[in-house]
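Here the complex is missing a single protein chain, while all its other protein chains stay put.
For clarity, chains are labelled A, B, C, D and E in written order, and residue numbers in each chain start from 1.
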Amino acid sequence: MPGAVVCFGELLIRLSGPGHERLLQSPRLDVAIGGAEANVAVGLSRFGHKASMASVVADNELGRGAIAALRAQGVDTSLVRLAPGRMGLYFLSQGAVSRPSSVLYDRADTAFARLAKSLTDPAEVLSGARWLHVSGVTPAVGPHAAQAAVDLAKAAKAQGVHVSFDGNYRAQLWASWDGNGPDILREILSCATLAFINERDIALILGEGFASRHAAFARTFEVFPSLTWIAATTRNLSSVNHQVLSAELVSRTERFVSRAHELAGVVDRIGAGDAFAAGLLHGFLSGQGPQASLEFAVASAVIKHSIPGDFNLTYVEEVEDILADGGLDVRR
Amino acid sequence: MPGAVVCFGELLIRLSGPGHERLLQSPRLDVAIGGAEANVAVGLSRFGHKASMASVVADNELGRGAIAALRAQGVDTSLVRLAPGRMGLYFLSQGAVSRPSSVLYDRADTAFARLAKSLTDPAEVLSGARWLHVSGVTPAVGPHAAQAAVDLAKAAKAQGVHVSFDGNYRAQLWASWDGNGPDILREILSCATLAFINERDIALILGEGFASRHAAFARTFEVFPSLTWIAATTRNLSSVNHQVLSAELVSRTERFVSRAHELAGVVDRIGAGDAFAAGLLHGFLSGQGPQASLEFAVASAVIKHSIPGDFNLTYVEEVEDILADGGLDVRR
Amino acid sequence: MPGAVVCFGELLIRLSGPGHERLLQSPRLDVAIGGAEANVAVGLSRFGHKASMASVVADNELGRGAIAALRAQGVDTSLVRLAPGRMGLYFLSQGAVSRPSSVLYDRADTAFARLAKSLTDPAEVLSGARWLHVSGVTPAVGPHAAQAAVDLAKAAKAQGVHVSFDGNYRAQLWASWDGNGPDILREILSCATLAFINERDIALILGEGFASRHAAFARTFEVFPSLTWIAATTRNLSSVNHQVLSAELVSRTERFVSRAHELAGVVDRIGAGDAFAAGLLHGFLSGQGPQASLEFAVASAVIKHSIPGDFNLTYVEEVEDILADGGLDVRR
Amino acid sequence: MPGAVVCFGELLIRLSGPGHERLLQSPRLDVAIGGAEANVAVGLSRFGHKASMASVVADNELGRGAIAALRAQGVDTSLVRLAPGRMGLYFLSQGAVSRPSSVLYDRADTAFARLAKSLTDPAEVLSGARWLHVSGVTPAVGPHAAQAAVDLAKAAKAQGVHVSFDGNYRAQLWASWDGNGPDILREILSCATLAFINERDIALILGEGFASRHAAFARTFEVFPSLTWIAATTRNLSSVNHQVLSAELVSRTERFVSRAHELAGVVDRIGAGDAFAAGLLHGFLSGQGPQASLEFAVASAVIKHSIPGDFNLTYVEEVEDILADGGLDVRR
Amino acid sequence: MPGAVVCFGELLIRLSGPGHERLLQSPRLDVAIGGAEANVAVGLSRFGHKASMASVVADNELGRGAIAALRAQGVDTSLVRLAPGRMGLYFLSQGAVSRPSSVLYDRADTAFARLAKSLTDPAEVLSGARWLHVSGVTPAVGPHAAQAAVDLAKAAKAQGVHVSFDGNYRAQLWASWDGNGPDILREILSCATLAFINERDIALILGEGFASRHAAFARTFEVFPSLTWIAATTRNLSSVNHQVLSAELVSRTERFVSRAHELAGVVDRIGAGDAFAAGLLHGFLSGQGPQASLEFAVASAVIKHSIPGDFNLTYVEEVEDILADGGLDVRR
Partner (left out) sequence: MPGAVVCFGELLIRLSGPGHERLLQSPRLDVAIGGAEANVAVGLSRFGHKASMASVVADNELGRGAIAALRAQGVDTSLVRLAPGRMGLYFLSQGAVSRPSSVLYDRADTAFARLAKSLTDPAEVLSGARWLHVSGVTPAVGPHAAQAAVDLAKAAKAQGVHVSFDGNYRAQLWASWDGNGPDILREILSCATLAFINERDIALILGEGFASRHAAFARTFEVFPSLTWIAATTRNLSSVNHQVLSAELVSRTERFVSRAHELAGVVDRIGAGDAFAAGLLHGFLSGQGPQASLEFAVASAVIKHSIPGDFNLTYVEEVEDILADGGLDVRR
């Protein structure tokens, strides 16, 4: 039986050069499985929640490998369909010093993009769920994925399943077909209880500029009456591998601000936003208050920066240890 | 200036698990650059000939990496165009014992498939060429590639450039679009001087069955009056890594048969056919007779089985050493 | 809910030098998860059956990693308990030419050895099962494991769950404590429907010698009235990496003999016996007759020799392809 | 003949994931040989001293590999006995950013733990020695090791061999058996000339708290009349890989403080304490004064942070270069 | 046809331990191709210029591999001769924290050192060139190389080809034969339009000390009337992997100073000076003014610190992105 949180989105195979090498500098690529929603599912599973992935993967060794990676992390994959087609890939060049990491997508015309709609049955997906998590990446993949995401969000709202939406506006993907990104995202947002979204996302979705993050959030609450919470991180980079991370969680009446974490010697920043989302959902699901949930979420994201790959391979104890200032020296 | 032999086809990025692992068994893939015609270009370049590649690659780090791999081997790449789109990939699981190697193509809708026709100018490609080499894989990629291949072959024939055609009928690729494979391949074959083709290819192309390889070749010479030579290998496998390889070269009046080579402990069989083609063209280009050219071609293919990757990273001296029975113990 | 086949035994972490290196020749060890019964569970899962593992693992990153490896292969791990203690390890030196592979066990006093009995509830383990699979390795681990195995086998027999027993007599393990191996194994065998066992195992278990395999099997059927089938492989090695494998399946009235497979260029022989067991159980579970089940089982074992690690990472289609003589050249 | 410094303790095999990966994230472990006293022996040998290791290792490829690693570094291993049993292992997860490194011990019931006492003859071990070095880890391993350590320390004191004791109180190990840690450590300390301990160690050993490091040291000198020197490092971590390190060396009448070193981009912190101990002993053995010895010791520890593995693979010249501010740019 | 910039110097094979390991710590070495002038040629080629390498390499797999590496980067190698002899090697230990990287040269008596003069024909090398780039490393290799460098510089000056000279005074190399370094370098400098030198190089070349960089530059302009530009970087290291880099470009009348870049988490500092030189030549060749050229040059050097190996595997767009403060977060 699917878990309390269902994540809907595409599974991706990530390919990156070893260490800080450029792509093809050595004839070898390191592989990781990822995808914005899959990363959240893995995070939640590792935090002790029953998380399900709903998706479509290619019916070949790559698709089955992606499923295996999720299952290894305890994610329920009974809602992942195998279908003809190709897997979405992305190639990552890990940056360093002043050269930012860069992502090269190769995810056009995938099994997910083609069949996300026809192979996803909202009733089945949402049966037993308390939360549906979906990100702005999913509808950006193409018309079928967009329709599936919208339908799922609406069905969730209709039957009282909370919708968690992570905004990530990916211009590169929206540019690959003729979908109206803002319209579609507004449809999903109108079903959401919780949005991970910042002033830049909001400006794109609402088609208007804002003087401040505060103003953007205020307008978002106005436009989307179902929305209860907005969460957003703030990231300051003095170098690719040295950053400061904090976050805030805002409701219509309150604003919670996390402590700021200095991140020195960042190993892998990919998936940190998803680790933040998984952390916040963990806080909510386990009945912690907003401030505690937010702190847990940021500390979860902090840890992700120390772990290679897309998945946040951590434990509740490790996150809490950071919050308790448990010390940075070797544990033995 | 492009070289004496121009090879036209798609450049592929090959991704395989380390050693004999299944795909994604370890989170790592080994990378090689390949493609039927590119392999021939590399072979010819290493045998001392000026070889050019004509192709279209994605204008990204992967496409540029593919070009770099050809340039490293001395192949002229001035006819390789960079264009928007994706690169063709293929995933290889190296077999062993009784489990055959298997290839998973991910080459739909590539920059080459989309733009092979529009970015290929026959006059420019053939200027200065003595031979054009193209394989049956290229037209199978899609309508644009097929048209480009046919146009090039016709232009070559018209201006006295010899056409070398390697039949490889790939049902998997032809099934991916509605092209009439036999028709298209017949058009190319009707321009060819030299064909690497066996009775199975011929049956598919001519749409008729044959009692013997002999009969198939005889019929082929009838149907294609411009054809001077047919070359074909014979491969017997007692195990995935233990094989016997020989070949024959047939004209309208003569038949040359090579010695048979026992291949024990095969390292990588991919590209052996292309190594055979490059070897035969080397023999022809360097003025050797048919028997000597054929023996060189088979020995070139033999060596390929000892080298990882698609390219036949050998030297004329090594091939000749095998023909001279130079000994198998360490050289020092 | 646990699957139709429950496998009970210890999960092991295998550590081996890269390629054919001796242990610690390079400062690196390759890791695989294994264990006789776990290998069978993985094999069955990959052949499409619902297989469960019942075990105890260390409550640390190693134990959780072992669970993850089973889950990745689709094995149900709801019956695997986390407990304080250490994981069983084994160090493998891959042999070659005339140097046999060798195993160095480091599995004394593991969480499984200590707690296999107290954390295993027969009623829970067998609920819903059609088969229980256990090997002679499990009771050899120590008194708690031996008791747990005997109790499970008896409970299975009592409630009509078939017991599949794989003999593997491991003198090294029995020597590490004062258990009476033959007595214990006889208790388990007396519950078994199917035994994977040869004349050498039988001699050790029954404490008597036999003139032939035939005589040993006949006596075994006499001593164990519940036993329906005995299966045994025959392996001839002309070199560490070149072998011939066949098998037979015998009932009280019939004898089925498989074709013999020549294995050239063996990659990894570990787990081949478990692949054979999984293959035979697959045949039985899917309603194939004895000859077909046996041929499937041997072909399953054949494929294992081509795959690194303990798990037989194959598919039904690949096994059937060998049985159909589908050819050994590259599939593309 | 054994060397001037004899180090007594357990040899360990360290297994860690590649880079910053979690254990088993990839199916590969990097191997290093270590152990608190072995690290000191290696450090001294590389600084030009004749150092001997006294220990017991498993009589298998792992134990012999551990001996080989010490011999490679020039350490005399004639006092290392091979005996039945298992090797001590430890699994290391390298931390990063705010996730501390963590050690998972798997060293229960090793050949050393079982046989350290019976296979160690104080007369033989100390013959020719000027210093005996032992750490608090050794007695924590178990009763036999504790007894052996105490006996050796007493014998050393009796025959005028200086005892160097490194406190490292490992609660995890002491918890694994019913030894009275403080009592045992006091016995050893009462024989020591030189102690590497800090106020935390002292509080645990003496069973009383202190207002300051100064007070703790003062009390230690009171309790242990043979003690001449106490050395202690101070480590401040702003991030797992960014630290500041300094140290002090205190006698009954004097206190020497080293310069503080900023450690940015720490590669491997394990073994730094042992590198400090080896550096101080080097200073003493080579007749340098306390301040110079202390500065050398800290610089030795500083270098260890740049070198993967437990051993401080450096040279006297490199340490002195740091003390001379020889510059940080490439040397060529 | 050779390109607009000809670089003359030795090709080297660099061998370094994995990660931060000492040489031979693991039985593996990572390989890169380099050489001061080759690095400049690669940089220019990647910035879109036609760059040629003039050199002599060993006529074996190593020499041909070095040529392949340059060709892969688009550098014209028609002026690289194959000759009997050995390749120059250098072994690199990557430093960290406070341990500087160190280079062990093994480049005595190479094919280049023996034959640089006899196989280099100035007329052929300079035909079609606008710039000749040579560094102080080349004449330091030995008498033949020195003569070849001087002859080329003189011929260039004579026929109006600009000479770019990078000073790098390598005492280690000059000490290996009895050449008069200052005399030889003065001969080359007297032909140069552009010199990459600092006050330390100048003091060695002119044999006099200077109170300031300013004074040294002033004197250099006096001594070498043909010289138009002097460029020099300033590097401050707070740790091996944390540095600050800036540069200045000075003419007889003007002085341009770049912005300073903080380099945190340096990956590989080797080749940064060559990346600076290539960047400045790019600015000059593409008609940018001095300030813009200087800023581009420094940003080019900055990026080199993020890329493993000797070559600056970047693009014009990446360099410009740094100058435009394009942001440090992942690009996707």
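Brief remarks on what is shown
Note that in this section a contact is a pair of C-beta atoms (placed from the backbone, for glycine too) under 8 Å apart; a residue touches a chain by one contact, two chains touch by 3 or more.
What you see is a predicted model; the values in this text were computed from it and never measured.
Considering the entire complex, the omitted chain makes contact with A, B, C, D, E. Shown as candidates are C:270, C:294 or C:313; the residue that touches the absent chain is C:270. The chain omitted from view is touched by exactly one of E:60, E:234 or E:251, namely E:60.
Touching the chain that is not shown, out of C:4, C:96 or C:223: C:96 (per the contact rule at the top). Touch with the hidden chain on the side of subunit D covers residues 68-69, 71-74. Although one chain is hidden here, its contacts on subunit B can still be listed: residues 19, 261-267, 302-303, 305-309, 313-314, 318, 322, 326-332. Seen across the whole complex, the unshown chain contacts subunit A at 25-28.
Following the convention adopted for this analysis, only the chains that are shown with their structure count from here on.
The chain pair from A-C, A-E or A-D that repeats the B-E interface, sharing more than half of its contact pairs by residue number, is A-C. Subunit C and subunit D have Cα centroids separated by 44 Å. Rounded to a whole number, the gap between the C-alpha centres of subunit A and subunit C is 41 angstrom.
One finds 61 Å separating the Cα centroids of subunit C and subunit E. Counting partner chains per residue, subunit C shows two or more touched chains at residues 27-28, 68-69, 309.
Contacts between chains leave no pair untouched here, as each chain touches all the others.
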